[in-house]
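Removed: one protein chain of the complex. Kept in place: all other protein chains.
A and B label the chains in the order they appear, each numbered from 1.
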Amino acid sequence: MGKYMATHLSAAETRPRHKRVLPGLSLSLGTSLLFISLILLLPMSGLVMQSVDMGWDRYWQVISDERVVASYKVTLWAALIASVFNGFFGLLLAWVLVRYEFPGRRILDALVDLPFALPTAVAGITLATLYAQNGWYGEILESLGLKVAYTPWGIVLAMAFTSIPFVVRTVQPVLEELSPEEEEAGMTLGASDWSVFRRVIFPALWPALMTGIALSFTRSLGEFGAVIFIAGNMPYVSEITSLMIFVSLQEFDFPAASAIASVVLMASLVLLFAINIWQARYLRRLHGRS
Amino acid sequence: MSSSKHSSSQLRVGDSPLIKWLLIGLTLFLTTILLVVPLIAIFQQAFVEGAAHYFNSLIEADTLHAIGLTLVVAALTVPINLVFGVMLAWAVTRFEFPGRKILMTLMDIPFAVSPVVAGLLYLLLYGNNGWIGSWLYDQDIQLMFAWPGIVMVTVFVTCPFVARELIPLMQQQGREDEEAAVILGASGWQLFRRVTLPNIKWALIYGVILTNARAVGEFGAVSVVSGNIRGETNTLPLLVQAQYEDYQAAAAFASASLLAMIALLTLLLKAFIEWRQERSLKIEAEKERQVTQ
């Protein structure tokens, strides 16, 4: 591909008039660029201007405010726990869906996408109701002396719920395409099932699993609708960063909202680029420079 | 021994019955607790005060208005993102140009950005204090805290879905079919309609379904720019929140049940599309097998 691209480009340079066989480059690329500029890049300029306007001291004061810092911690921890849980649960789901044939497999497969399809507000009120003191789960947990709703664990729960599909849907195709031969090779060499899983299958799934967990983490950091209903939103304890932005906005404190949002935005962009770069590097190692 | 395996008796890791049923059991247990029970609870809570109350709360003026607004938002968002998604997918899979990878990464931004931040971005730019917003204000055009703002943020939040479905498929299919069509003298539009479209049809429909589901259900971004004016700028998810916070739980779940039904429909359509694709793949494989034998 790389080689192909190189020759393609150099040929294009020497004879620019005939470089494209297929039509529609200017139309499709033009539309895409215009759209991305208007929808994505232009709005970001507003945030940058707002943040620049406020000056460094004020900016730093807002983003390092004690209550805001507490919200970073809660959000990060909750997202981390939720995505690690989803790493396990998602791997299990993907494995069961790909490897086994059993009644109801198709329904289970369809159900995995429920958290994507269900509006987050709906998920939020439902989870809050279920885990509230008098809810179905809340009662059971209460009798065990546990409390989930209106605590940071509620945040973890909501984040985990909304990001379940990420791990499943990134691991599933890789698991499907795993050649049985590598497993068989492991077995002919005397490895036990567990050894083959640990040494042959898992390393092959690892990049997809990490990608899924990272996506789940990114999504959890930004989750809002599902969380606010169940979190209880107590300052310093169960306020997430998105809520801090929202609260500032309701107070019409646009600069503060922008400052916090810029932190969140940068964090998610860094994560996004890191995931992309990491994936590209891993794929290159696996498939060679093709 | 086990009859289900007789088509392929290959040994695979984890196929011993004990491990197999243990894992399936654990999965079903967790899925039931985490996904199935909440889904049932939505409908149970919606009907907790009886069917009459359920239907009454659905035909309230505010609810009907919210349903209408939600449909309008989806009806505007989906076509916009459909066109954009196809254009972007065509550009990045059919041509090589500098910055192609960056373009693909940029497209993922809405996935990574918190919806509240997305809403804020639009509010800052198009709100009355923003540099475009203040100009619009002078022209007496109000985008934020009104339906156009809701559509704009929804477009932002849902813009990657169609392209994301199309790009891997179009990459895998390659350009040969289209190049052959060009050699045979097809025009751009003919090429797209007769060669490309039939190949990407199902992925396109799938992308549309996902876009629609998200457009209907978007909460965070919309709640920032809507201003929450009941009967005016409340979409269905916002109404759910408003009713829930007004201690009208049954009404909130009634509205939520509509959204849940859309979600279920989405899952059903998705399963159907996948089943269709699998079947056509199987038929093709079968044909190929018959030819080679």
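The working rule: a contact is a pair of C-beta atoms (placed from the backbone, for glycine too) under 8 Å apart; a residue touches a chain by one contact, two chains touch by 3 or more.
Just so it is clear, contacts and distances are computed from a predicted model.
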{"item": "Complex member absent from the view - protein name from UniProt, among \"Anti-sigma factor antagonist\", \"Cobalt ECF transporter T component CbiQ\", \"Sulfate transport system ATP-binding protein\" or \"NADH-quinone oxidoreductase subunit N\"", "value": "\"Sulfate transport system ATP-binding protein\""}
{"item": "Contact partner of the left-out chain, one of A:Ser45, A:Gln61, A:Ser195 or A:Asn233", "value": "A:Ser195"}
{"item": "Touch with the omitted chain, as defined above, among B:Leu11, B:Leu184 or B:Ile229", "value": "B:Leu11"}
{"item": "Interface with the unshown chain - residue positions in subunit A", "value": "179, 181-182, 184-192, 195, 199-200, 203-204, 206, 285-288"}
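Everything that follows uses one rule, which is that only the chains that are shown with their structure count from here on.
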{"item": "Inter-chain centre distance, subunit A versus subunit B - centres from mean C-alpha coordinates, in Å", "value": "15"}
{"item": "Sites on subunit B touched by subunit A in the complex", "value": "4, 10-16, 19-20, 23-24, 26-28, 30-31, 34-39, 41-42, 45, 83-84, 87-88, 90-92, 94-97, 103, 105-118, 120-125, 127, 129-131, 152, 155-156, 159, 175, 178-179, 182, 187-188, 191-192, 210, 213-214, 216-220, 223-224, 236-238, 240-241, 244, 249, 252-253, 256, 259-260, 262-264, 266-268, 270-271, 275"}
{"item": "Complex interface listing, subunit A residues touching subunit B", "value": "5, 8-9, 20-25, 27-29, 31-33, 35-36, 39-47, 49-50, 89, 92-93, 95-96, 99-102, 104, 106, 108-123, 125-127, 129-130, 136-137, 160-161, 164, 180, 183-184, 187, 193, 196-197, 201, 215, 218-219, 221-225, 229, 241-243, 245-246, 249, 254, 257-258, 261, 264-265, 268-269, 271-273, 276"}
